[in-house]
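Up next, chain A:
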Amino acid sequence: MIEYVLMIITVLGAIIALMQRDLLKAAILTGIPGISIAFLYQFLLAPDVALTQAIVGSAIVPVFFALAVLKTRRTEEEAD
Partner candidate 1 sequence: MIIDSQLMSFFTAGSLIVIGIFAALFLDNLIKKIIGLAFLADGVNLFIITMGYKAGGIVYILLPNMTISNFAQNASYPLPFALVLTNIVIGASTLAVMLGLIIVLNKKHGSISASKILGDKGEKIE
Partner candidate 2 sequence: MDILIPLMVIIPIASALFLNLLHKNDSTIKIIAIITALILPVIALITPYGSHYFGGYAPLAQNSTIAQGLPALITGTQLFQFHPAITYVFGSAQQLMIFILVLISFFAIYTSINETKKPSGVYAFLMFMGTASVSAILLSDDIFNLFVFFEIAAMAQVGIIVASGIKDNYETALKYILLGNIAGPLLLLGIALLLGITGNVNITDIIFSIKNGLVDPYSPAILMALGLLTFGWLYASGLPPFHTIKSAVYSKALPHGAALLQAFSVFSMVAIGVIILRMFAYIPFTSTAIIGISLLAMVLGITMAIVQTDFKRIIGFLAVGELGYIGIGLGLGTAFGITAGLFQAVNEAIITAFLFIGFGTVLYKTRTSDTRKLGGMMFVNPKLALLVLLSGLAMAGIPPLNAFQSKLMLIQASIQSGLPELGIIMILLSIVTFMTFMKAFYTIYMRPKPAELEILENKIPKSTIISLVIFLIICIILGLFPQIATNSLQTLATGLV
């Protein structure tokens, strides 16, 4: 049962991350699909990939995005 919840969290998390106006929030929220995919890998019988994904997907990638946001700009500008 728990894997269905994880799948829903993955998809919703991805959509919510892309809907944020504040880019820093979006950057941090990318961690949610990342970590839920890592748990999903555990359920799909791939524990070693799950470990890597847990580090990369939930820590490294959001930190990369957050650093890029801090170095550039915080809010999304209006497209013209």
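Regarding selection, all candidates are chains of the complex that A comes from, given by their letters.
Some points to look at:
The rule is short, and it goes like this: a residue touches a chain if its C-beta (ideal position, glycine included) is under 8 Å from a C-beta of that chain, and two chains touch if they have at least 3 such contacts; residues count from 1.
What you see is a predicted model; the values in this text were computed from it and never measured.
Per the touch definition at the top, the candidate among 1 or 2 touching chain A in this complex is 1. Of all the residues in chain A, the ones that touch candidate 1 in their complex are 1, 3-4, 7, 10-11, 14-15, 17-18, 23, 26-27, 30, 33-34, 37, 40-41, 43-49, 52-53, 56-57, 60-61, 64-65, 67-69, 71-73, 76-77, 79-80.
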